[in-house]
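For reference, the structure I am asking about is given below.
Apart from one protein chain that is not included, each protein chain of the complex appears where it belongs.
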């Protein structure tokens, strides 16, 4: 059974293969589109599948972090041929094809399709684990020191999860399609395997939902802690103002160019008034303390 | 096969056509209503469809931005006739009819209907791409400089997405109807094409949901950054008040008309007290620094 | 075919009609209950329907606004009789009965039922248009001048939409019931009309959902603009404090009863110190300007 | 037909009845559990039902308010016996059994079951009306004077509605079960009555949803009004600071021990400077007024 592997969907050999194996123009158009989404479509003589393998790339903005990126594998799996198109080539697509070559055999194109899909789904688990680690770290960070920078990371992961969720939902639907469609290239022996893959994708989606819940928690923690800190700052300001008040009032009063103030002419006037100020301030502090302001 | 193209639903020729081809009064009423929504209704001898092509118009309030606007195409597709009504004429409706004229043929009114629908759906992708660009820009802007003006744009796009979503949901239902209704004018050969269009609309709806999620993210970013800035401003105010306190207290004390203050009569009193003030302020700054207030 | 029209559900004639036409006690009880909700129930020999026509009444609290109010029409539509009970009589119920009398005929009680329902549903569109206008005005108002008064209106409309939505959901279920129930009084000829009414109610519900989304937008706009204004006020206060600081500090220093201050004895001391104060304030303003505080 | 009424599920007579009528151990266990929820289970020879009648008790914390409390009725309705267990006895359970005794008859255990259920559901309407009144009052109160105390009441009602909703959802499922289960004790004559009860419970659930929406509105009103008041307080503080500034600055300047200030030696200096201060303050007030700060 021939296996044609193309690294560029615009390769003219694809047109030739389309003619030879009677591939549907809509599928060829899909394979060449920039903005494909995961899907499976089974025709009379072959199954067309689009998958989106994920791989973790170092983030150019923050080299310490990794950025999940999606590649594309198009598969035309007929009874006596297999066409795969990869765009762009990346470790994830390499791994998928390698495992299919190693563990599959020419007689079962459905098994080859399963092996490619299964390797791709296994990779998603690694991505989810990576997100789990980062969310854990962020949650600790948001409790310890809630800064706008951490919030930006929360929103960045939220954005990446929105993307991943979309791919996973489509992958789940594709698994369902492979199980149910009577034209599907998957033979009955491999149905159990595809059902297993379906369970894995469902569990991944479950994890993504949990992670979104956790990120929403982090956002709530952030907002409540900012509200709380504003409250704390306000309190400090008010306590400060309250403490300063006796000193300012008393020194203002003794700054007046008037006669008749007590201790006015006493040689130790400053001492007495200083003592009075300290007593007043102590009293204010005591009252604030009793009212649990600090 | 005759194709009647009207540019005004109130054209009296429509009444004549209704009589000749036995068009249902409810459909004529729909076609003439101001507030039609997308739908498909298949009768015994023809399929009635209402579509809402989108086109991007320069926004009169902000000439740099474009505003998505909806036109209306009504189609009566019978086995041996086609009536289309356009209101108002716009580039999107022109393009749809042109492509149908070019790629369709008189023998297949179902194909003409498909071509019109497919061109309209392709246009929605352009609108979604336009929103994607604007949301990307807004998200960056809201991080860099969260201003009420940007928020107004977020809400404006939210509003436009609510509208677009409504049209897309109805278009998806219309595609489903064209596939499933046994009276539908779409022949079996074109079912696959309509299913492809259905997939496109489903993907568009998916994108709209993603965009609404992203806009909600932007709103959360805005609110959290306003809360954060209020917190920052409060901190600056409090730090300022704290720094000013020693100077105000000391100068207040030495402004008192009392005797017995240290350095009172020294010729370098001002120097000593100035030095004392600077030391006190430095101490306050050091304490604030240790408590991580700035 | 006799048509009995009662203006009061407690009219003893209803008991007589119940005996003559064998109306179910639960239906009579429903018709006399204060708190009916929209429903359709088809028995062996008649269909019982409760509808809630809407009409816009001037609001006693705000004469410029209108207030949507619900009336009730109970219909017992048998093959050879029709009983309608109206409570209270209002323009909406008048219109519904009038149109039924004008366009219906005695031979088709199902058509009479359809005409009453259709007129009631048409009225809902007017109510939705009225809400659309008010929401548009509120959204503009909340952007221009977010006041608690406008917010109160937002919540009032939200409340009215909750009520309207409830009536519409029940009306949609009633339409479905009229289509599906084999005992329904609606004959096959009028099924298409009822389906059309069902589509209208579905579209109305869609509009209500959109309006609720828009009101939530208004609420978000309000909250974000209040947060923003608080931030602005805080900034003004801080800038003010910062600007006042040099003047207060310098005047405080020169208010001290100490010797050794520069310009102390100069006859133009006030001029020099005034100039110093202005320079310091200018410097502070320049720094704040550079840090984009105003 | 014997009717056994027990006031305590731990009564040893229950074990005896279980032996005589062959009651399933799981049902006996349920009846004796502390934490039963509403359910219906139909076996071969009897139907087991758990209901939760509601009654309004004076609230010990706030004697002016009432507190909805749930009791439990377990019913074993066989073709020739009826066992009811009440725990604890309350006005609601009394009323339910009394009506069943008055309006039911020994020949129809299904009718007795229906009468008990219907009386319980009627009581829920009273509870909903009570909540409606309290929510109305709270909504007015939150607009007039938003205090933490009112908020505590909002959350208390929310909590009670969560509980009530849970009971109602289970009661709705129980009604459905009584209609659909072929083993159900309800005969065909009473199916219409059970459907009516089902409609009532569905309407109650609808009301609970509406009330939760209204409580969320109240919470939004509270939060927006607190945000607004904080804004108002900030404005007052800033206006105050702005108004005080000229007086403080001018009096500070004239408090300096320097020469060369205007009016320094004039005998009416205080008058002139006082006039100047008033003019400056008036100017500031005018500017604030123009900028719509108050």
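Points worth noting:
Labels A, B, C and D are assigned to the chains in the order they are written; within every chain, residues are numbered from 1.
The working rule: a contact is a pair of C-beta atoms (placed from the backbone, for glycine too) under 8 Å apart; a residue touches a chain by one contact, two chains touch by 3 or more.
These numbers come from a predicted model, not from an experiment.
Partner chains of the missing chain, restricted to those shown and counted over the full complex, are A, D. From the set A:68, A:255 or A:269, the residue in touch with the chain omitted from the display is A:255, counting the whole complex.
For the options A:3, A:21, A:193 or A:272, the residue in contact with the chain missing from this view is A:193. From the set A:7, A:35 or A:206, the residue in touch with the chain omitted from the display is A:206, counting the whole complex. The omitted chain makes contact with just one of the residues D:9, D:53, D:68 or D:252: D:252. Although one chain is not displayed, its contacts with chain D can still be listed: residues 24, 26, 35, 37, 39, 148, 151-152, 155, 158-159, 162-163, 166, 219, 222-223, 226-227, 229-230, 233-234, 236-237, 240-241, 244, 247-248, 251-252, 254-257, 261, 263-271, 273-274.
Hidden from this view is one chain, which touches chain A at 143, 192-193, 196, 199, 203, 206, 210, 213-214, 217, 220-221, 223-225, 227-228, 230-231, 234-235, 237-238, 241-242, 245, 248-249, 252-253, 255-261, 264.
Simple rule for what comes next: only the chains that are shown with their structure count from here on.
Within the contact network of the assembly, the step distance from chain B to chain C comes to 1. With every chain reduced to the mean of its CA atoms, the largest distance from chain C is reached by A. Mean C-alpha positions place chain C and chain D at a centre distance of 23 Å.
Chain centres here are Cα averages; for chain B and chain D they lie 37 Å apart. Along chain B, residues 223, 227, 230, 234, 237, 241, 248, 252, 255-257, 261, 264 each make contact with two or more other chains. Contact between chains, using the touch rule, shows up for A-B, B-C, C-D.
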